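Shown below is the structure under consideration.
Just one protein chain is left out here, and the rest sit where they should.
Labels for the chains are A, B, C, D, E, F and G, by order of writing; each one numbers its residues from 1.
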Amino acid sequence: MVEVETVTGVRIDKERCKGCELCIGACPKGVLAMSTKINSKGYFYAEAVHPENCIKCGLCAISCPDVAIEVYR
Amino acid sequence: MVEVETVTGVRIDKERCKGCELCIGACPKGVLAMSTKINSKGYFYAEAVHPENCIKCGLCAISCPDVAIEVYR
Amino acid sequence: MSKVVFKRPKALADVVTHYCPGCSHGIVHRIVAECIDELGIQERTVGVAPVGCSVLAYNYFNVDFFEASHGRAPAVATGAKRARPDLIVFAYQGDGDLASIGMAEIVHACNRGEKFTVIFINNTVYGMTGGQMAPTTMPGQVTTTSPYGRDVNQIGWPIRMCELLSSLKTDGFIARTSAHSPAEIIKTKKAIKKAFELQVANRCFTFVEVLSTCPTNWGMMPIQAQKRIEEELLPYYPLGVFKSPNGDASKS
Amino acid sequence: MSKVVFKRPKALADVVTHYCPGCSHGIVHRIVAECIDELGIQERTVGVAPVGCSVLAYNYFNVDFFEASHGRAPAVATGAKRARPDLIVFAYQGDGDLASIGMAEIVHACNRGEKFTVIFINNTVYGMTGGQMAPTTMPGQVTTTSPYGRDVNQIGWPIRMCELLSSLKTDGFIARTSAHSPAEIIKTKKAIKKAFELQVANRCFTFVEVLSTCPTNWGMMPIQAQKRIEEELLPYYPLGVFKSPNGDASKS
Amino acid sequence: MAKVLMKGNEALAEAAIMAGCKLFFGYPITPQNEIPEYLSRRLPQVDGGCYLQAESEVAAANMLYGAAGVGERVLTSSSGPGISLMSEGLSYIAGAQLPVVVVNMVRGGPGLGGILPAQSDYYQATRGLGHGDFRVLVLAPSTVQEAADLVMDAFDLADKYRSPVMVLGDGLIGQMMEPVEFKKKEKVELPPKTWAATGYKGDRERSIINSLYLDPLELEENSWRLKARYDAMGRDELRWELTNCEGDYDVLITAYGSTARICKTVIETLKKQGISVGLFRPITLFPYPYKQLRDAAQKAKTVFCVEMSTGQMLDDVKLALEGSRPTQFYGRTGGIIPTPDEIIGQIEKILKGEEVDKR
Amino acid sequence: MAKVLMKGNEALAEAAIMAGCKLFFGYPITPQNEIPEYLSRRLPQVDGGCYLQAESEVAAANMLYGAAGVGERVLTSSSGPGISLMSEGLSYIAGAQLPVVVVNMVRGGPGLGGILPAQSDYYQATRGLGHGDFRVLVLAPSTVQEAADLVMDAFDLADKYRSPVMVLGDGLIGQMMEPVEFKKKEKVELPPKTWAATGYKGDRERSIINSLYLDPLELEENSWRLKARYDAMGRDELRWELTNCEGDYDVLITAYGSTARICKTVIETLKKQGISVGLFRPITLFPYPYKQLRDAAQKAKTVFCVEMSTGQMLDDVKLALEGSRPTQFYGRTGGIIPTPDEIIGQIEKILKGEEVDKR
Amino acid sequence: MTTELIVAGFGGQGVLLFGKFLALSGLKEEKEVVWIPSYGPEMRGGTCNCTVVVSDDPIGSPIIDAPNTVVVMNKPSLTKFGPRVSSDGLLLINSSLIDTTSDRTDIKIETVPANEIALELGNGRAANMVALGAYIALTKAVKFDTVLDVIRESFAKKKEFIDLNLAAAKRGYELAS
Partner (left out) sequence: MTTELIVAGFGGQGVLLFGKFLALSGLKEEKEVVWIPSYGPEMRGGTCNCTVVVSDDPIGSPIIDAPNTVVVMNKPSLTKFGPRVSSDGLLLINSSLIDTTSDRTDIKIETVPANEIALELGNGRAANMVALGAYIALTKAVKFDTVLDVIRESFAKKKEFIDLNLAAAKRGYELAS
């Protein structure tokens, strides 16, 4: 089965995010930042604020303890 | 208290001896051998058959698991 | 049509974990699940969860699981693997679980050369019960049961399990990695993958220690906790492969 | 008037032991008693007997004694010494006791740097219960529970406790000696004396492993059993001081 | 001393120190962690005091053995799985006649179970703590104040009978805060510990702390010696509490610890409805106040045993009654604390002559 | 099959293999060493068989957990101290509903005690094997043949109830040789082990072998599920034997295992003197045949409980009788086996209306 | 008089301290008190609550099915504990974080914007004290002065907190009076 996806770049599931900020520290391109809003669990969550800079390296994703990030090229 | 003893050489308590023969193997001078008699526990016991050869080295005594041997100079 | 750079592995259950924000447990779970996927062993893999924060690991993987008693995961894994040598068995243990109460079981499983994989999460503290001292707690570290800091003159130095287990003669794969940065996470993946591969090849006992954070009980933000690993833990807990099975290329 | 070259030590009770003819236990008992005499510590020495052939050690020394549960002598000694640091405490353990069921207790006592002395009688077998396999049993050795000989591919290599314990960072004195010849018995005495001296000086955890015979369960005459140590055991269990406390002269 | 607001676990820990406890060996487990945590702060401040986290509960029990054997007062505490791991060690301690105090803050079982309050270790505490012919004196507090008081008594009782004493609480007793007053206890006359292994100086027999008796006659002797102590406890140490047992009642509730507190609310509530129900609360679970329960039951038509278990104390209730009164049982377990309302519901059934709910 | 002369320990080990037991995990301890020794020879000859000496009884119990959890038949055996060390593990096994068979060849306790035959682990076996609301089915053989037979049944019962089953022998049963015949058992219909953790292939729920239930309602549910099984055992699995209970008797002896054998000689001897005494021998100790004992007791004036302990089964005897008959107790313990003559002496006292010797 | 309280919220909102201060105040007034925390699995990252009983008479069951007062500091707590208030009881809602209410008509429902007020006073973490002040005003479970004393004593070692928390409690008290 070939994975067919229409998105590219980083996709963050904000409901899974616990706001640990590890992805932000991991991103070499400053793509990510914390939202000022909270999700339904009460956590501030991570967002791609500069998606245009994303080099799809996946470092954010492998750093996320909650596997809230997917990355597509 | 100064130990005063009248014997010299090796003294084997035959009732303590279990006949393991380790002392015999340990003696560099062939002083010891097994008796052909058994003690009250049923063991053949070690005897000094050549006490005249004893150099009082104490090796027999430190080899005896049953601390059946005393050595005096 | 886009290419997947990173996607949730299939062997990881699609649920939200109970772990605190930034806790390394989640990262290592993901890595283990990826290895299971990549080796195509999901249908014959059985996990053994410890008593510790990862006690609920059985809810987080799409494989059959045991929940073991505290410290005894290696014995449970031994029972399972001896009974069904065709299964791929891994035990997942914390430092209180493995290095304190479970010391005898891990040493003996390693020494017998039991052919399963142990993932050892060393976060220098008893996470689940609220931050008590572990055998791995660093000198001077304040915990709820070392309120004046761990005093090595009174209770000795932190135990380094890789060094201890490597002192045994029986063949094995023993490595220490860390979860404190993307680069180290990648290396952790490599080590864990290697461990599973060796198990699949029925080679030897395999053991990967991962230096991990417990932001909650360290009283730190997750990023600060990762820094602590780098600055405080690494000098005492060196990373690397401590032992590889005889004739193995990656032998250090 | 004659000079005493060798006489029964005072700290050794004047009774006949239950040990089999030629068993090393008796030799090591005598050595321990001599050390107690020579250091003048009889009145403040407390022993801890294991479960094993030396379970009745409490009858053989003229000092107060504990009989511990199987494998837990180091925990009992820890309790006693922590409660009364002025006492000189020694534990006397067999290889089944110390290296199998008691693995966690000995590793942790050693790692905490508990300031007592452990005498470890390694005779590669469970003596008391009738010759079952121990973790220290040699490869190929036939015992009542390894009827086809110890298979290292199935259950691993014999555990070398000195090597294992020496891998810990905490200060300690760790040595292996043997009871298979007068020369080695003399060295054993030296090592045990050193251990007690270090304890008297309140320095560190002290541990002396003595390679010992079990003529009965080895099915050998005592002299033959001593040969076995020399020929079979020594190549695998090297003798020597594995660890000395920091700044100690005899450090190897 | 003024009353202070404290968690049961902490009150109990402080009480141990006041009772002269010098050493604590234990291993973390919920819901008793406040005990080791408190003592890790406090014991180093005590002269000769030592807090040591053991590598396991197995080791902890054996450290107790060592410390008690040299004559010091020593405490451990644990819950469910940890107490099971102490089983062998406690059997040795009992066999060697050593005084130690063990706190069990019971949580739901079996196995890892849960961490919420339960009373499902009653059998283990009163009968099966380990192999061999031995028992331990079991004290069951139902308030924080009582937990503190009983711990102090526990040390004296342990010394008096040279026996382990268990304080059997539960997660609720351990976790809740109530006002507690640390009363200076009058000193109890206790025999000197001449048996302790403190170094043989020739002025007494050698002290050997031991449970091995290869001669079966000696081992039997030891067992009957222990049995005689248990019988003496049964004469001299029974403790129990009667509530609302002055007048008449159709139903006598038996319950201990936390459950008994809840039953007190039941009694108050029913009293307002004009229904009189009595409560028999055993405080010593071993020895069990059999005769006292039997006496109290004579006014009742039915004895109603309420526990946070599937029914364990029920055996002792039946042993007390010897068939003289019918019993009914209601239990919640696994961490569920029965509410006054649900117990009242069951009592209403009993009063109507119905069977209570089986679960 | 022809009868062969075998030690109880060996007969039992062979019976386990015949019952399909594939794995043994254990640790040496007297008086059961012939079991591991025998199986270390035999299991490697069995297809899929594995004998492994565990590093301790703690580990052994957890290896059982692992092997039973993947669906294989597995055995351990031990005695006194070793059984106590399995306490936590057995509680987990019970909580996780795993079928395992445990042999306890009881020796004298508490502590290290002695190695001669005793029955002083009755409380532990029937009530306090570990923490939490659980029991294990306990089978008590009194001959070598019965030991072999009961071990075979034990594996079936374990699978049927998804519960640990204990075969409670003693040093005598283990060490003595008697003729034994290994009867081919008819195959019992047993539910498939769909719950086993054998790899998740998507064709069933994931198998999780577990005793943790963080939700107290679920933990309670598990406890009542277990309780329901114990109740079912109490209906369907009771075993007992009556000897000389056809006619009249003033005294009914209750005894199990080795002690019951000895009492049979007592009965034969007294019969010759014209004195008729009955014997009630429970074979299942849990569940206990309460009603059957009570019925048998109705002909007797006194029920006389004989044990190799200071009095443990006595509780169950009293629970059975509910005060309907007076009881007397005689016990030897610590490795002493009561002789027929001394028991006869006690019965003579009972017949004279006297109290039996307290020890 | 017997006051039964459940106060519930996120971990970190200080609900255990709210409860403890009420219990300490009761003790100071020589009443019978008991405080029980929720402990267990739900703690980690989840909700948190405690039960407090303050009474003139000895306290039997410390487990309260239907408390006569409930304070909820976040939404999940409202869902969980709102229905448990006894008839004629009081439900106090932290309107800063809860935008809904209970539809019960048999109880008294009050709100207090605890976080907002605390933020106004300079530190959002004092929201619990705002709520405590309001709670005392509404229930008179203990004397407000006693509560203020307890606050002073409890923060004795962290003087910087005293003023903030006193102010927060006072604002809450005033608002609800």
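In this text, a contact is a pair of C-beta atoms (placed from the backbone, for glycine too) under 8 Å apart; a residue touches a chain by one contact, two chains touch by 3 or more.
Computed from a prediction, not measured in an experiment: that's the story for all the values here.
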Of F:262, F:319 or F:347, the one touching the omitted chain in the full complex: F:262
Residue in contact with the excluded chain [from F:172, F:197, F:283 or F:296]: F:172
What is the set of chain F residues that contact the non-displayed chain in the whole complex? 3, 5, 30-31, 114-116, 171-172, 175-179, 261-268, 335, 337, 339-341
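FYI, only the chains that are shown with their structure count from here on.
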What whole-number Å value describes the gap between the mean CA coordinates of chain B and chain D? 25
How big is the gap, in whole Å, between where the Cα atoms of chain C centre and where those of chain D centre? 34
What residues in chain F touch two or more of the other chains? 52, 55-56, 58, 81, 88, 92, 96, 111-112, 210-212, 214
Two-or-more-chain contact residues of chain G, please, as numbers and ranges. 40-41, 45
